[in-house]
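One structure below.
Some chains omitted; the rest stay in position.
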């Protein structure tokens, strides 16, 4: 701890938020690298290649509509909206950091998805005959998923880092994600369609560990900017609602064709509905006068979607989904009320968006729910064929049984946490280097650091504002007239 | 009337908007009830169960893509967006009630869809072999539809009721909806794919009757908060546009596979386009200086979608759709200009969002259009098979003829109105009880009652604001500099 402390002190020099050379340099170099790597590695798969018609005949596929595109494209677009509008607008709640929220979210997602196509491609879609990664719609969805992990981490450090740091966070985040995903899904053979473990737990702990490494003892110097204003809260609700509405698509996007996608959508739909009611209940109950807190409505209502991520494709049953949502609404809201202040005060983890309560904790719950549901699976419920299909008991795992699968699920959970915490600490160390252009403690949560912000009349003190108004005589006169009426 | 009046007086005691115990209590108890009822009654249907593959083979279905999920999921997601973003943001136009608009919309929709799955399930999806309700994607769409009826009613009482009242309104609204829907669609055998009658007419009159029961003679005490501000009008346009764009999905979501969905989408697309032009025309014509009124653009542009709800799947013909939209744009806008003030003044119905002009009246028109189109149907236009499929002339209705179907449509219309008005009066009585925590007359349309609202600098009177600014010297100085340039 002492070592960490002294490392921190070394890094806290005079801050300079000018990223005029570092940001363009990183963008150009990395994008050029992407082009080269894509040129070497990435090709279309059979379903997106002009030879699809021949492939169709070979495989005896009767119609173009059976191209995977038509199974997954609607879900893909919903997931895409969640990544860019959902995550982006959810973070616009701060009064003067909406540009950074939605703009940097845009930047790192756009970079991340390219890198994810490569990283995940090497692990999952490499065609060993020619050494190329063959991509189709499912790869795009997985790339968006991978990006989601990094955007979750962004939530923890929102307003406290520079865009260059975010790009570094994303580069390492995607890399770690692809590795842990490979270990969890392929080596351990855990199932995790909606990514409770792979995405949310990993992303959550990754972000929290980074935030812990970047702890700012004097962050209260930016306290004036740390709240919301009326309209920024409404903007954030755009993010919340698009996440909430499209979560069934998120959890069902890469599940099995047919009943797999169908069931995952239903379970997620129900879990989320249940979460809303318990979130409202707890928010009102724990506030003086019973008033609702926008922070809870914006965030905790989504916890149920996180927590059914793993089990959504299993026979969780409709009431099971409601129960998971019920519990997560309570736990997540209590997290905002009790755990977040505790973590900031005692654990030195400053979590701007409360990702611990929205992603990390519900993700862990989701992993546990998934393990239990898997362990409880039986042929009487799933049918023989259904059980094999749902849990993918084939190939080297053809002798797997549900109870052991439950153990594997739990093992996957642990891997996700380890990668999140471990990776976050290492990346956090890197991000503490005094070269990234991050803002000073009294300058956090302020778009002025990295954006040309339009000057508004409300920014000018009233005396000047009045003079200013006098110059626009028309406006003033019409107002006087209005007053007299 | 005298009786109603005195009942009103009894109920108007000192108002207390603290819902700290009632709101959590209702949420917890009802959500727990949902879990229990779902545990007893709700199961997956064949298409969302792991036995789907076996079912496919049995029924000789050649591909997973013929799972109903792929026919309806894109439409479902569009409807879902309409319910949560469309209705939610449409109501954000008030200057200080955006939290309540979008937040309570969220709450009651999330509760309503659970209760709707049960209520509609008992009537429509009960499997008599095991007494379970078997749900799939179509049930989710129907649940969203059912919720729409209650959200319409919310529009009439927006800003004047507590969240607890809204939950009660929803509980009864969903129940009434399921019953009237069963009577209209199953017993009377009316067709109503887009719900002109079942959703909009019922929801509209239900809300208006409740608003009439909750009449507040001194509502002008909240007059300062009853308008919009510039940005709240822009937020409301988000709601308008998502409703407008996705209405073709709404009207086609549960119509027949193939041509049914295709035709319903085309008709709705056209009717809505036509409505926009006549709305703009009337809005400009009836305003001094020809300026457009945002209230009309936000609301009346949608009336065409309501009015083709019933007939969208019939052979309304493209020009027929345009004519319906043409008329509804005119009628709805004139409604906002003349009927709403009349209703408030003489009928004592305060209709915050003007749902009479957007839902009730166009819904009735839609019912009439549906009845006429059905009565005019012929084999020469539909083809023999097409006529049977479109109007579902089979089973006990296999001897039905189009003219009689027209009569049944009209009968359905009457049932919807009766359920709306009757149900609204009863529920309105219940909501007048002085136990629900509704706001006082001078406190309506104010988020302060039920939400922790962030303090904004603009709320502070200028003298204080100036001092406040002086504390942030940097800001002030930079502004001075700017002024001098």
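Some notes on this structure:
Note that the chains take the letters A and B in the order they are written out, and that residue 1 is the start of every chain.
Keep this in mind: a residue touches a chain if its C-beta (ideal position, glycine included) is under 8 Å from a C-beta of that chain, and two chains touch if they have at least 3 such contacts.
As the structure is a prediction and not an experimental result, all values here were calculated from the model.
Each protein chain is a copy of one sequence, and the assembly as a whole in this entry counts 3 such copies (shown in place: 2).
In the analysis below, only the chains that are shown with their structure count from here on.
Superposing subunit A on subunit B by their CA atoms means rotating through 120 degrees, a value rounded to the nearest 5. Each chain gets a centre from the mean of its Cα atoms; for subunit A and subunit B, those two points are 31 Å apart.
Residues of subunit B touching subunit A in their complex: 18-21, 23-24, 27-28, 30-32, 34-36, 38-39, 42-44, 47-54, 56, 62-65, 67-70, 73-74, 77, 80-81, 84-85, 88-89, 92, 96, 98-99, 102-103, 106-107, 110-111, 113-114, 135-137, 140, 163, 231, 235, 238, 449-454, 456-458, 462-463, 465-466, 469-470, 472, 475-476, 479-480, 482-483.
Contact residues of subunit A toward subunit B in the complex are 62-63, 65-66, 70-71, 74-75, 78, 95, 224, 227-231, 233-234, 237-238, 241-242, 244-246, 248-249, 257-259, 261-263, 265-266, 269-270, 272-278, 280-282, 284-285, 287, 289-294, 297, 301, 315, 317-319, 322-323, 326, 381-383, 385-387, 389-390, 455, 458-464, 468.
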